[in-house]
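A single protein chain has been omitted; all remaining protein chains appear in their positions.
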Amino acid sequence: MKTISILGASGYAGGEILRILINHPGVKIKQVTSRQFAGQSVSLVHPNLRKLTDLIFIHPDQLESCDVLFVALPNGASMDLMTGLSKKAKKIIDLGADFRLHKSHVFESWYKKKHTSPDLLNKFVYGIAELHRKEIAKSSFIACAGCEATVSILALYPLVKHHLIEPNIIIDAKMSSSQAGIKPTFSSHHPERAGSVRSYMPTGHRHTAEIIQELSPFIKNISVAISATALDMVRGLLVTIHTVPKKNITEKDVWKAYRSEYEDEQFIRIVKELQGIYRYPEPKLLQGTNFCDIGFEMDTKTNRLVVIAAIDNLVKGTAGQAVQALNIILGIPEKTGLEFPGLHPI
Amino acid sequence: MKTISILGASGYAGGEILRILINHPGVKIKQVTSRQFAGQSVSLVHPNLRKLTDLIFIHPDQLESCDVLFVALPNGASMDLMTGLSKKAKKIIDLGADFRLHKSHVFESWYKKKHTSPDLLNKFVYGIAELHRKEIAKSSFIACAGCEATVSILALYPLVKHHLIEPNIIIDAKMSSSQAGIKPTFSSHHPERAGSVRSYMPTGHRHTAEIIQELSPFIKNISVAISATALDMVRGLLVTIHTVPKKNITEKDVWKAYRSEYEDEQFIRIVKELQGIYRYPEPKLLQGTNFCDIGFEMDTKTNRLVVIAAIDNLVKGTAGQAVQALNIILGIPEKTGLEFPGLHPI
Amino acid sequence: MKTISILGASGYAGGEILRILINHPGVKIKQVTSRQFAGQSVSLVHPNLRKLTDLIFIHPDQLESCDVLFVALPNGASMDLMTGLSKKAKKIIDLGADFRLHKSHVFESWYKKKHTSPDLLNKFVYGIAELHRKEIAKSSFIACAGCEATVSILALYPLVKHHLIEPNIIIDAKMSSSQAGIKPTFSSHHPERAGSVRSYMPTGHRHTAEIIQELSPFIKNISVAISATALDMVRGLLVTIHTVPKKNITEKDVWKAYRSEYEDEQFIRIVKELQGIYRYPEPKLLQGTNFCDIGFEMDTKTNRLVVIAAIDNLVKGTAGQAVQALNIILGIPEKTGLEFPGLHPI
Partner (left out) sequence: MKTISILGASGYAGGEILRILINHPGVKIKQVTSRQFAGQSVSLVHPNLRKLTDLIFIHPDQLESCDVLFVALPNGASMDLMTGLSKKAKKIIDLGADFRLHKSHVFESWYKKKHTSPDLLNKFVYGIAELHRKEIAKSSFIACAGCEATVSILALYPLVKHHLIEPNIIIDAKMSSSQAGIKPTFSSHHPERAGSVRSYMPTGHRHTAEIIQELSPFIKNISVAISATALDMVRGLLVTIHTVPKKNITEKDVWKAYRSEYEDEQFIRIVKELQGIYRYPEPKLLQGTNFCDIGFEMDTKTNRLVVIAAIDNLVKGTAGQAVQALNIILGIPEKTGLEFPGLHPI
């Protein structure tokens, strides 16, 4: 039994790791930290865990060593701490943005701040298991992908790898409110946020950099444009990806590419039904699950291949992805702790 | 390993039993029936089960014998079939309303139809484990409680058993749309149903009869009045129960009553916090779980004891309650298959 | 053409007065104040008014005299200013709680703070036109009722006046998020507030005092108990009022009472249909309107009279009520500016 701790366990990502790990057969939760809630019960902040855990938040200064350390801090916070943290745990899984991008200048151009630990960048493996399973198994440092990047990369990876699409990619992302984190703002104020279909970032989404990084080995001159719209939902993320298929590409080629890459993947499902009302991926069905559902439709009239993909941003997009990496590190089945099938109706 | 089958598996209750049992270590799902979808994949109707089961619906006429049979038919359907079904399985767990009430005249006065199997009524045990655990273990026939009755009975049972409240009870129930089942109607049409706070049954709710039946052994002259309001939610049920405490009853007495009845119950939590925003039960946190959360507040000014209780109507109120009964029958831990802790945020 | 100004125009109540008055034929909006947004366009804060008004917020210190002054400040703020304000305008319509209760000790016991202008209390008329139309016409000071008090008083007034019910009244109130105002808090944070059915005040709601004040002239020993539950809606308020009818009272008596009091009221509708899905009042239909819809159901089995009533908390419950008072003051039709019929579907 390995010990794990969570640095920054009072946020949504930290809470979700806790939810998944309290019954996980391969690990024991040693410590969970929170500056604000140190000394208080975990279930005060994560009320779904009432009666299921006796854990008390500790102050981060009290963090002891453990086997695997999850770091769930706001963007920009972990890069200052990473050298110190690396002495506390043999394996570190970072859920923030600081170590996702391999090059400091790319980080700096998108996040508009200096990277304070550029030398550590090349030690980190990008945390999407379906692309980097082997490196994850061996590495001491894992940087989990951004939620928007996760779903987009998983949807596009087989297409670029199999040379099926042109390099100009438009991602129309439908986002939920939990992505903005646990801190209240005027834009998250219920009377303002409820019912909204808010084009909060029509251009310039930071996850663009991750997508380009992960896909560019397979395609030249890639251009990725994200437009993000915030919906009245708490969890879930759907992307509608508008691509241009290369000449003579057929639906069969697309099926083949997805099958060849994902046939053995337990968390990826190709959803493209001819009947029923759930013919394409839908995020509400994925709440609490680690699935990434992917569907597509070709339109020969306009020469488009529309790819639709969905995840739970807090699970496959954050905490579930982190636990999947943990399971790989532990050498146990990747599904461990991630078996929840999702609800219907919901 | 015991075999189970589900009669009427394409509805919401049937789908929820399936969701819980596909990974259940103590049973094997043998057959699932649906007239409408016979021959089709289970995941067409229950899209959350994609890639998780290969089950195909069979026509009910093809039902073979099994160890435990779940009956998830519309109200009024199982009483005609029960004699025949009892030859197919040693244990039957009925989720409909037909066998919940012990007396046929009570059934007939609330459901406005003749009971066609009155002789079977006294063979059925009412399915709330917290009240009837021992009988469930021994009986061949279990009638699961209505969702509204379940949460109300669990909230009130300790209070009446310990003689803390007067017999006039008002239940203000906040209901979700899944309670009305899978069949579309004009009242379930999204443009009409969304955003509604609809007083669809201010008086005369049928579950009243079950509540009276279960509580009257402990209190004389009980009067139960339910007012039901439908909200814009798919799953979940909250009751605000307005009661009058007996003379000199204090908050401490209430705590004592709940503790003495529920201390060892894994699925019941007393939720009454002094801080945070989740100070009382809230149904959204219970989606997918088998918990019944109960809280209360005393108001000495108006001499009231307000009890607040919440469940997921499809789990503790239906399918989870049925699986809890199954676990009792199998002699395995009651939590088996019902471990999902619920999500936050959601 | 009379001039009006609004003190505190950047909140939800102030914005709603603006929305109603920008096209009002009887008044000219002179000044609107906001400390925080002084110098900025009104439509920055109230984006529904884009292209419809050129108004700029001024700092409250710049307030000049006008004919009618609307005061839309947080509770507790207007009592300190009222003496000064009374020199700026012949008529003052206060939307806050400070001057609703006629006795300072009642105010102090519910609001837990000293009243700083107790001598002004008896100059204020309580602003519900249906009860106090004549006094409103004559008075210089109007205190608009709280939203929860408005709907409850309008629902109960004919019943107590006509001696139809016993004095023990239970109000189960279903509330929306706009009632808590424009300031973000953790409890209004979308991931926490969305989907909630939150029993935020099971006992002790402050509006109780107003209801008792207004109804006690007609009934002895009145006891009012409010339990308030917050729903996932932005606007709207529904009360389910549980009352005990006096002996031999019939449905006909109830109809008669409502008709005799409200027959000529343009903003009150008795909603009690035998068919359709909108058989009782429903708040979503009232969004943006000044209606108070009232329905009821008698249950002879449990000897109850259940009254259901709904309003838009920001219109009939706040700003619309204020404009209705304004119209009375101006001697013009009460409906002026309040003609919006509401939307369906919505």
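For clarity, chains are labelled A, B and C in written order, and residue numbers in each chain start from 1.
By our rule, contacts are C-beta pairs under 8 Å (C-beta built on N, C-alpha and C of every residue); 3 or more make two chains touch, one makes a residue touch a chain.
What you see is a predicted model, and the numbers here were worked out from it, not measured in a lab.
S.K.: Among the chains included here, which ones are touched by the excluded chain in the whole complex?
M.R.: When the entire complex is considered, the left-out chain reaches A, B, C.
S.K.: Per the definition of touch given earlier, which of A:108, A:135 or A:297 contacts the omitted chain?
M.R.: Missing-chain contact among the listed residues: A:297.
S.K.: Just name the one of A:2, A:88, A:174 or A:246 that touches the chain not displayed here.
M.R.: A:174
S.K.: Just name the one of C:287, C:302 or C:327 that touches the chain not displayed here.
M.R.: Residue touching the chain left out of view: C:287.
S.K.: On chain C, where is the contact patch with the chain that was removed from view?
M.R.: Output for chain C: 12, 15, 19, 22-23, 44-52, 178, 234-235, 269, 271, 273, 275-276, 278, 282, 285, 287-288, 293, 339-346.
S.K.: Write the list of chain B residues that the hidden chain touches.
M.R.: 12, 177-178, 182-186, 188-191, 193-195, 232-234
S.K.: So which bits of chain A touch the chain we can't see?
M.R.: Touch set of chain A with respect to the missing chain: 168, 170, 172, 174, 186-187, 191-192, 195-200, 202-204, 223-225, 227, 229, 231-233, 236, 238, 240, 242, 277-284, 295-299, 301-304, 306, 308, 310, 345-346.
To be clear about the criterion, only the chains that are shown with their structure count from here on.
S.K.: Centre-to-centre on C-alpha atoms, which chain is most distant from chain C?
M.R.: Chain centre farthest from chain C's centre: A.
S.K.: State, to the nearest whole Å, the distance from the C-alpha centre of chain A to the C-alpha centre of chain B.
M.R.: 36
S.K.: So the centre of each chain is just the mean of its C-alpha atoms; given that, what is the distance between chain A and chain C in Å?
M.R.: Taking the average C-alpha coordinate of chain A and of chain C, the gap between them is 46 Å.
S.K.: Please set out, as single numbers or ranges, the residues of chain C touching at least two other chains.
M.R.: 186, 191, 195, 232-233
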